[in-house]
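After this line comes chain A, so read on.
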Amino acid sequence: MAENPITPRYPDLGLTAAAKAEMKITGQDLEAKSFFAQLQGFWVTFITMFKKVTTVNYPEVKEPTAERFHGRHQLNRYDDGLEKCIGCELCAWACPADAIMVEGADNTEEARFSPGERYGKVYQINYLRCVFCGLCIEACPTRALTMTNEYELADSTREKLIFEKDDLLGPMRAGMIPAPHPMYPGTTDTDYYKGAITGPHPSQEVK
Partner candidate 1 sequence: MKISELLGTDPGWIITVKALFIFVLCVLLTLVAIWGERRLVARMQQRLGPNRVGPFGLVQGLADGVKLALKEDLIPKAADRIVFVIAPIISVTACFLAFAVIPMTGVVNLFGHETAMQLTDIPVGVLYILAAASFGVYGIVLAGWSSGSTYPLLGGLRSSAQVISYEVAMGLSLVAVFIYSGSMSTSAIVEAQHDWWFAVVLFPSFVIYMISMVGETNRAPFDLAEAEGELVGGFHTEYSSLKFALFFLAEYVNIIGVSALATTLFLGGYHALPGLTFTEQWWGGWFTMIWFLAKVIAFFFIFVWLRGTLPRLRYDQFMKFGWKVLIPVSLLWILIVATLRVLSQQNTSRAVTLAFASGVVVLILAGTSLYERSQKKSKAENAIGDIPQPSFPVPQIPSQRAEQLHG
Partner candidate 2 sequence: MITLALESGATATPEAVLFWFLAPLAVLSALGMLLVKKAVHSALLLAWVMVTLAIFYIAQDALFLGIVQVVVYTGAVMMLFLFILMLVGVDSSDSLVETIKGQRATAITAAVGVGGLLISLISRAVQAKPAVGLKDLEIVGNVQSIATELFTKYVWAFEVVSALLITAALGAMVLAHSQKPIARNLQRDKSIARFRGASLATAAGLPSSGVYSRHNAVDVPALLPDGTPAPSSISATLNARGNMIDSKLFELELKEEEEN
């Protein structure tokens, strides 16, 4: 403690002998200003030229997204074609970026879009504001709103990036009858929610 030895080049980090040996192999133990340490940098860039490149050639090669990737939203339907969205606007209130606009309206017997009392009449997502956080999906009570894996949404005007309900509705599958049409005879909206409906009924066809 009395004498003052010459300051070590690096602070004493409490390295074990094994760690020090490894640093010697990789060349990290060279003093920062030593000649060979500076040349070592050139070797690194030179040898990197021959390594396999990490670039993905995007339009020709599209790497698949993860399973639960946050992509474009989709408004789902029940198996008979009625929309799941009940126009409750919970997604709009959950959105931190204020990207969703919903206007609910009453279902009438002539024009019924969803099981139950109300449906989403106007449903807009402004993809210029959306941050793809997924809070709206977590807020939706009926699992009407989910996210697909589609991310290629770039477009040329601002108007085109405000997706309307038609752009967001899920596809019609085999057997589905497009809304508006009456509910499956003898069911309530709770049956629909519990997944009891697996297909359409002929009486649901609107002439």
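Just so it is clear, a contact is a pair of C-beta atoms (placed from the backbone, for glycine too) under 8 Å apart; a residue touches a chain by one contact, two chains touch by 3 or more; residues count from 1.
These made the cut because all candidates are chains of the complex that A comes from, given by their letters.
Values in this document were obtained by computation on a predicted structure and should not be read as measured data.
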Out of 1 or 2, which chain touches chain A when the complex is considered as a whole?
-> 1
In the complex, chain A residues that touch candidate 1 | 1, 4, 6-7, 12-16, 41-42, 44-46, 48-49, 51-55, 57
